[in-house]
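Excluded from the complex is one protein chain; the other protein chains are retained at their positions.
Order of writing sets the labels: A and B. Residues in every chain begin at 1.
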Amino acid sequence: MPSNSGSRSPESMQLDLYSVGKYTPGAPLWKQLLWYFLGSPMTESRLLPFSAMKVQLLRSFGAQIGTGVRIKPGVRIKFPWRLTLGDYVWLGENAWIDNVAQISIESHVCISQQVYLCTGNHDWSKSEFSLITAPIHIETGSWLAARSCVGPGVTVGRGAVLTLGSVATQSLEPMKIYSGNPAVLIKVRVEIPFKAQPGVK
Amino acid sequence: MPSNSGSRSPESMQLDLYSVGKYTPGAPLWKQLLWYFLGSPMTESRLLPFSAMKVQLLRSFGAQIGTGVRIKPGVRIKFPWRLTLGDYVWLGENAWIDNVAQISIESHVCISQQVYLCTGNHDWSKSEFSLITAPIHIETGSWLAARSCVGPGVTVGRGAVLTLGSVATQSLEPMKIYSGNPAVLIKVRVEIPFKAQPGVK
Partner (left out) sequence: MPSNSGSRSPESMQLDLYSVGKYTPGAPLWKQLLWYFLGSPMTESRLLPFSAMKVQLLRSFGAQIGTGVRIKPGVRIKFPWRLTLGDYVWLGENAWIDNVAQISIESHVCISQQVYLCTGNHDWSKSEFSLITAPIHIETGSWLAARSCVGPGVTVGRGAVLTLGSVATQSLEPMKIYSGNPAVLIKVRVEIPFKAQPGVK
């Protein structure tokens, strides 16, 4: 038996053996530190309520961001270089984009207040509790309502809705509404097109 | 087809068409800015743990507040002019009163830590994703436990309890206890009156 077995669990994980596996942060250390100490406090600041400067800042750190994007105060982004936002994306107050893996958000998506997007996981079947990361993909026209939460590897389908406080660890199908923890399908989303005209669908 | 159709969803919302509908913030811009940049940081501050100054501040911005109210540090209030608190109301640490619509809390109510009260919604059936707001009414003697969450339009009945981390998007009946996400009725609340005396019920 190992000498410090008293503090170890014989059958479950041992964090002194922890391994990040193949994971890399995707940017040199100086860039990570610069983002952490200077950039991130700016996107999180309540004193910068307007979006333009924050969008420029994120782009300068490698984020790909379209037009018409609104970033509310208190938004926390782990790694801008692993973030893609389309056009007219909203990031609500205190949303937390925890993108150790890539997070891609297509156009016309609303991420409401306090949403948490989690891309990190651990292999609980291994004593070394290896880090597992998986991207999140959020398709056009979807809405993650306030305080909802999305787990690693999830795809939120086109036009899907996740309701207030719901938790999704499985992918959401297009044009469907999910609710609860765990989130389950509760309704189909049907939209009335804006000023529908002939030839414009 | 419109020229930027590539970034638009044909069937779901288009945030460049976003409309706040009939919504108004209920105060002139200068007052909103003054609250956002000066008032709100004070109610949120960890350096002002005592309630008296915060109660006065909220009243000066239009909140109606009774006696014996306790406001813990980290409380965020969107619009004081849309807030009514009775007597002996407690707002716990980091509670978030997101009152774009009126929030009325009657007397002897405990709002615990990290509770989120959400009065904003969106019409997901419309491409313009119109803002819909609805008031929250919390009746006497009820308790929203830590990290619980209440949605737009909900009435929390007299003496109702919402347990730790629960999410209520439907109204709660008086003297009943709700739990889970979605919150479901789990128990009837029965109270033993304090020092019951003849003639005092």
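The criterion applied here is as follows: a residue touches a chain if its C-beta (ideal position, glycine included) is under 8 Å from a C-beta of that chain, and two chains touch if they have at least 3 such contacts.
Please read all numbers here as calculations on a predicted model, not as lab measurements.
Chemist: Among B:26, B:62, B:135 or B:165, which residue is in contact with the omitted chain in the full complex?
Modeler: That would be B:165, which touches the missing chain.
Chemist: Contact with the hidden chain only, please: which subunit A residues?
Modeler: Interface residues of subunit A facing the absent chain: 1-2, 4, 7-17, 36-37, 40-41, 96, 98, 116, 118, 120, 122, 124-129, 149, 151, 167, 169, 180-182.
Chemist: Go through subunit B and note every residue touching the omitted chain.
Modeler: 46-47, 49, 66, 68, 86-90, 106-110, 113-114, 140-143, 146-147, 158-159, 161, 163-167, 175, 177, 179-181, 189-194, 199-201
In this section, only the chains that are shown with their structure count from here on.
Chemist: Indicate the whole-number Å distance between the mean C-alpha point of subunit A and the mean C-alpha point of subunit B.
Modeler: The answer is 25 Å.
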